[in-house]
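Quick notes on the structure that follows.
After this line comes chain A, so read on.
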Amino acid sequence: MSAVRFEGVSKKYSSDSSSGGVFDISFDIPAGQFTSLVGASGSGKTTILRLMAGFLQPTEGKIYMDNQIVSDNTHSLPTNRRDLAMVFQSYALWPHMTVFENVAFGLRARKVHKPEIKKLVDEVLQLVNMEKYVERRPGELSGGQQQRIALARSLVLKPRLLLLDEPLSNLDAELRIQMREQLKELQLTTGITFVYVTHDQEEALAMSDYLLVLEKGKLLQSDHPEVVYFRPVDARVARFIGRAFPLNGTLVNVSKGGLGKIELENSNKNLQLLGSVPAHTGISLGSSVCLVLRSEMVRIVDSNTVDNTSECRISGVILSSSFIGRENQIEVKLETGDLLTVYDNSRRRFKAGESLLLAFDPEAAVIVPERAG
Partner candidate 1 sequence: MVLILLFSTALLSACTGNPAGGSEKQHTTTSSDLPVTATSDSLIDKAKQEGTVVVYTSKPRPISIKLAEMFEAKYPGIKVEIFQAGGSQVLSKVEAELNAGALKADVVDYTDGPAIIDQVNRGIIAKYIPENADKINEHLRDPNGYWVSSGGLVTATIAYNSNIISEKEAPKSWKDLTDPKWKGKISMASPDYAGTSIATIQGWVQEFGGEAYLKALGENNVRVLKSFGDTENSILSGEAPIGVVLSFRAYADLVDKKPIKIVEPSEGQFGMLTTVGINAKAAHPYAARLFENFIFSMEYQNFMVENHYYPARNDVQPANHIRPLSEIKLIWPDTEKLADPSHVANIKKAFNTHLKVH
Partner candidate 2 sequence: MKNDRVEFEPMKTILHPKPDQQGKQKTRGISLVPNFLWIFTLVGLAAIVVYPTLRILWLSITDINTGVVDFSIFRSTLSSNLTWRATLNTVVMAAVSTFIAVMVAVPMAWSCTRTNMPLRGLIRALVFLTFMKPPILLAFAYIIIFGPNAGLLTDLLNSFGISSSIYSWWGLIFLTFCGAYPIIFLTIAAALENLDPDLENAGLAHGAGQLLTAWRVTLPMVLPAILSGWMLSFVIGLNNFGIQALIAIPARIPVLTTLIYSHFSYPVQFTAAANLSLILIAISLIITTIVSVIVAKKTFPTIFGKGMKPAMIDMGALSRGMFLALNVVVISVTLVVPMMIIIATSFLKTYGNGFVISNLSIDSYKKLFHLGDVVPSLTNSFGLGMVSAVLMVAIALSLTYFTRRKKWWSKMARVVAEIPFVIPGIVLAVGLIAAYSKPPLILYGTSVILVLAYVGKFLPVALRFTNNAAGQVGAELEESVYAHGGSQMDWFRRVFCPLIRRGVVAAGILSFIFAFNELSSSILLIGTGTQVASTVLLHYSEEGLISEMNAFCTILFIVTAISYAFVYRMVGRSFLK
């Protein structure tokens, strides 16, 4: 069941598409799960969140929540009637209220009885480990504490939808990781539908049950994280999620086993590589495609070893190499001119300028169009 559905939603700030906004977006957000909206800044993820919240009204299209329409271009259900809650990037705690008053705000707006409010607020503060700070004002709390109060303020309402707008971006790295786990855990225990906005793809992969990948106001892919990672719909998604290194080329052949052969651009030797072509992608022979390589799929091979037939090989020159503890991180300029990062834990030393031969399994490397749709 979908908690939120967008049907052909556009929000234009002006007729010029470069001025931001979102364009013709449709998706379903699964109920009771943790969904992330991920994209670079300016990709429209915050706009989508604000459309869900009802702070913005779509220029076109319809928005549903629990299969009931909440917004179209003429009408919009006010935010406070949408049974949602939101954690803001700035936390937006009301500075003149105590922690208790902040958390109790929504309950009071819903006319919950006083003793009940007290009980619920206490419970939720316990949940976020902030029960000691009931009487403090937001100004007297640290960033992490404020973040937890903002979360508690939303959770206490047990909304059907919780929107989180980059809530971790103001925290330091260690706290972020810790809060990530807590958030995920809270989502599991409460069963509330979380919609989480982040520009950090790693964070999105780590936390989400479902991902929406956005770029320049367009929805590129919406699916489970594994699918997005292993079967990106196009090179743009692959580049953003999991740091892939797509090689451009033309699809020249597809075997029965689903292996495609591509002819790479920028390659004077007419280098041909293999990769898997997912079923039903509808890529036609002769079209420009990308072969998606990822660091973890590529290994360094000795140029003297015999070519194992199932593997593809490509050569390159080392640009730089750095020892990062567990392994060496090596930046390679491929013979196609593309850049690629590989990791090696063989304790071998690599020098800049040295030639290198790389190998990968074509079954793992996926062939996708440059731009889907």
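Criterion applied: all candidates are chains of the complex that A comes from, given by their letters.
Just so we're on the same page, a contact is a pair of C-beta atoms (placed from the backbone, for glycine too) under 8 Å apart; a residue touches a chain by one contact, two chains touch by 3 or more; residues count from 1.
Note that the structure is predicted; figures quoted are calculated from it, not measured.
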Just give the number of the candidate touching chain A here, out of 1 or 2, all from the same complex. 2
Complex interface listing, chain A residues touching candidate 2: 13, 53-57, 64, 67-72, 74-81, 83-86, 88-96, 105-106, 109-110, 137-141, 143, 146, 150, 153-154, 157, 163
